[in-house]
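A single protein chain has been removed from this complex, and every other one stays in its place.
This part shows chain A:
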Amino acid sequence: MIELNGVTVRYPNGVVGLDDVSLTIPDGQFVVVVGLSGAGKSTLIRTINGLVPVTEGSLKVDGVEVAGASQRRLRDVRSDIGMIFQSFNLVKRTSVMNNVMMGQMHAIPAYRSLIGAWSADEKERAFQALERVGIVEKAWTRASQLSGGQQQRVAIARALAQDPKVMLADEPVASLDPPTAQMVMKDLQRINRELDITTMVNLHFLDLARQFGDRVIGMRAGKVVFDGTGAEADDAVFEEIYGRSLTADDVLPGHA
């Protein structure tokens, strides 16, 4: 369970990224966060795993306080939280396998990690993660040789190899074409259902938000301005969140 209580995030330059946000996200929920550019979606996601520090308020992940946590404690919290990025963030010059191993590094002692001596268990876990996203045949391919969709699946496998309780995804499909975006979103949904991993995804396209969100959270200027089910999030609600009327750019092309 993720609990935010009056969380405010102020960046060093004074910009308020989150403004007194309170949310409770129960285990296993699939949450989609929507909002215009600059609304604070990325800030919300990055605050949950401590990549952005909380300025005020309390943020607990499975009962562990993240606000003001030590570096040591933060690493423990993060090891239970997988993260997926818009630009995949793979190490392109190395194999898919080595990339997936990154997800397990928190549990591998430095002396083995430095020489790349993975145990049979660790390799097995990496293969299983790759199998879950249907890309195990690429295990020994260089990450740079994969398409965008394949790279994002490797990134999902990397997060899965962490054996996470929570999965955070910051616009995971924004750099993908519409059919690939659908597939990647379905992978995330399947993983959420099969492994009961609490999932929080930032999305730009409101049709994807409605299709996949058990719960949709709308943000504007660092505040939560809508919190309801995907079904409740009709066009009027989105116009309210966006503060403007909807345009064709707000839906995934060829899929409305």
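In this section, a contact is a pair of C-beta atoms (placed from the backbone, for glycine too) under 8 Å apart; a residue touches a chain by one contact, two chains touch by 3 or more; residues count from 1.
By definition in this document, contacts and distances are computed from a predicted model.
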| item | value |
| --- | --- |
| From "Sarcosine oxidase subunit delta", "Transketolase", "Phosphonate ABC transporter, permease protein PhnE" or "NADH dehydrogenase subunit E", the hidden chain's UniProt protein name | "Phosphonate ABC transporter, permease protein PhnE" |
| Identified contact with the non-displayed chain, of A:Ala159, A:Leu188, A:Val201 or A:Ala233 | A:Ala159 |
| Residue among A:Met1, A:Val16, A:Leu36 or A:Met105 touching the omitted chain | A:Met105 |
| Option touching the unshown chain, where A:Asn5, A:Gln29 or A:Asn89 are the choices | A:Asn89 |
| Hidden partner interface residues of chain A, rising order | 49, 51, 74-79, 81-83, 85, 87-91, 93-94, 98, 101-103, 105-106, 108, 110, 113-114, 116, 155, 158-159, 162, 168 |
